[in-house]
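Sharing a structure here in structure tokens format.
Only one protein chain is missing from this complex, and each of the others stays in its spot.
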Amino acid sequence: MISITLEHVSYAYSPNTPLEKEALRDVSVTITGGKITGLIGHTGSGKSTFAQMLNGLLRPTSGKIFLGNQDIWAEPKKISQIRYRVGMVFQYPEHQLFEETVYKDIAYGPINMGKQGKELDFLIRSAAEFVGLSEELLDKSPFELSGGQQRRVAIAGVLAMDPEVLVLDEPAAGLDPRGRDEILGNIRTYQQTKSKTVILISHSMEDMARYSDELIVLKDSTLLLKGSLKEVFQQADIIKDAGLRLPQVTRVMLALKKKGLDVDTSVYTVEDAFKRLTDRRRSSC
Amino acid sequence: MLKDITLGQYFPGKSPLHTMDPRMKLLLTIFYIVILFFAKSVYAFAWMLLSTFVLILCSGLSFKLLIKGVKPIFFILLFTGVINLFFTKDTQDPLFSFWIFIVYPKGVYTAIFMIVRILCLVLGSSLLLTYTTTPRALTDAIERLLSPLNLLNIPVYDFAMMMSLALRFIPTLLEDTVKIMNAQKARGADFESGSLIKRAKALLPVLIPLLVTAFRRSNDLAVAMECRCYMGGKGRTRMKQLRLHASDLLAALLFLAFGAALFSCNYIPTGIRL
Partner (left out) sequence: MNVILEAQNVVFAYENEDVEARNAVENVSLSIERGSFVAILGQNGSGKSTLAKLFNGILLPLEGKILVDGMDTTHEDQLINIRKRVGMVFQNPDNQLVATVVEEDVAFAPENLGVPTNEIRLRVDKALDVVGMREYAHHAPHQLSGGQKQRVAIAGILAMGPECIIFDESTAMLDPRGREEIMETIRHLNRVEQKTIVLITHYMEEAALADRVVVIHDGTIRLDGKSEEVFRHQNELYSIGLSLPQATDLIARLEESGLYPELQGKTALTEEEAAVLLESILK
């Protein structure tokens, strides 16, 4: 259960040129090990830059990043080792598939790590299982599969490296409701079974409410807030600023409060709202 | 890094070069390039330099920007200079010699002139064409200049459409490439170290997805174009008409005058023979 800590991290594109653009400014935060941390922010707030710092794709122009206790840039030549420990799934990951078979594509990461033989096979098959890919698909060409299946293959390709940390950028983007639930459910199961640290980027507060334990909010290239769902959602302006909306059920509760009713507005899922309202009805009968 | 390529890029502006009819610019560029190869004397080359300088002024672009654009050909210039410097033979006495390298006066002049010519060629065509003309205007110009070929049943418009689509998608495909590279790097791909063969192999996980993406995009695009009633070039009208103005004809005259002057310069006697 490993944590990631950023210490005064800044990143600028094209530094010291007239085109210099600050993408992150003085961010210091610790991502708690063993939890699902949601990362939210408006477009342009620095989310994807932040994500790419975590696995060493981008190097901070100042500041340090620690994976556990280790400064990931202490030995820059070995940065690819960090990428095996912090796995990253980009948006629409199915666009990166290239191999002849699903099996081979999932194998790409572990093979780069030097895995072979039985260990390699085990990694591939268990990753496929976690994302719900049936065995008969392993021998097919990834390009024969449906979009949803391709996405699973791409995610399996990262899980097969068995990283200690997993970063996912909108893993459910473009999927229908069932597909969304399945993918996010698989990720939750994976995280819980293996006690991984997961960072989830999403625009859906409904999904955040159901799947994340903590939230990090970025705004205008800096860290705005890190806290529990309750702490963050209570500050509705923060959410609004980020161009996001609180879960619909929370907004219903807020509307009720505005009408003068005494309701608890720290309700973020339908199950929760249902329980509270029925408890209320039962107790008043 | 990929976004910094200035050679061939368009810089917006309102200078006389920017507003000139793109067909005229295209024709004048060809004329300019051809004329440059006729320069044979010192005065002709001096005239060449002067005219290029005038072009720079007409474009309204800064020198800094132009120097940046010339950087990629720096080595070509150096190479050309060196070759001509050391390997041009002459009947006069050499200036100095070292091992197999003999430098004649003619060598010095030729080196300088070659460099000047290449520089003027590159700068001139960039200033006239790519820096001051949008890719769309260029393809329009090419299409309209070639339109007589329609009579021979050659689908000129379709070719122009292909060109402008390619231009439209260059930034998009570049973005795709970066995304794919990042995704594969996150899985341990290494594009920087190793032998040439190793690095070439490492590109396969980038090229294949890129090809697939490009095909997917073009498929979607074809359907979208059909839905917007694309039928090739027949019966097409245009929102923006290209019309020649007096200023364009004036420019043409000036260029002709420049060409004539260049020729005449060749006949002014100088002490320097090339």
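Read from first to last, the chains carry the letters A and B; within each, the first residue is number 1.
Here, contacts are C-beta pairs under 8 Å (C-beta built on N, C-alpha and C of every residue); 3 or more make two chains touch, one makes a residue touch a chain.
Remember, it's a predicted structure, so these values are computed and weren't measured experimentally.
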| item | value |
| --- | --- |
| Residue in contact with the excluded chain [from B:Leu165, B:Val178 or B:Ala261] | B:Leu165 |
| Contact partner of the left-out chain, one of B:Asp158, B:Glu175 or B:Asp190 | B:Glu175 |
| Chain not shown: contacting residue from A:Leu120, A:Leu137 or A:Val263 | A:Val263 |
| Positions on chain B contacted by the hidden chain, ascending | 134-136, 161, 164-165, 167-168, 171-172, 175, 216-217, 220-221, 223-231, 235-241 |
| For chain A, residues in touch with the removed chain | 43, 146-148, 173-179, 181, 203-204, 206, 243-245, 247-249, 251-252, 255-256, 259, 261, 263, 270, 273-274, 277-278, 280-282 |
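By definition in this document, only the chains that are shown with their structure count from here on.
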| item | value |
| --- | --- |
| Centre-of-Cα separation between chain B and chain A, whole angstrom | 45 |
| Touching residues on chain B, where the partner in the complex is chain A | 176, 179-180, 182-190, 204-205, 208-209, 212-213 |
| Residue ranges of chain A touching chain B (in the complex, touch as defined) | 52, 55, 57, 80, 83-84, 87-88, 90, 93, 95-98, 108-109, 112-113, 143, 157-158, 161 |
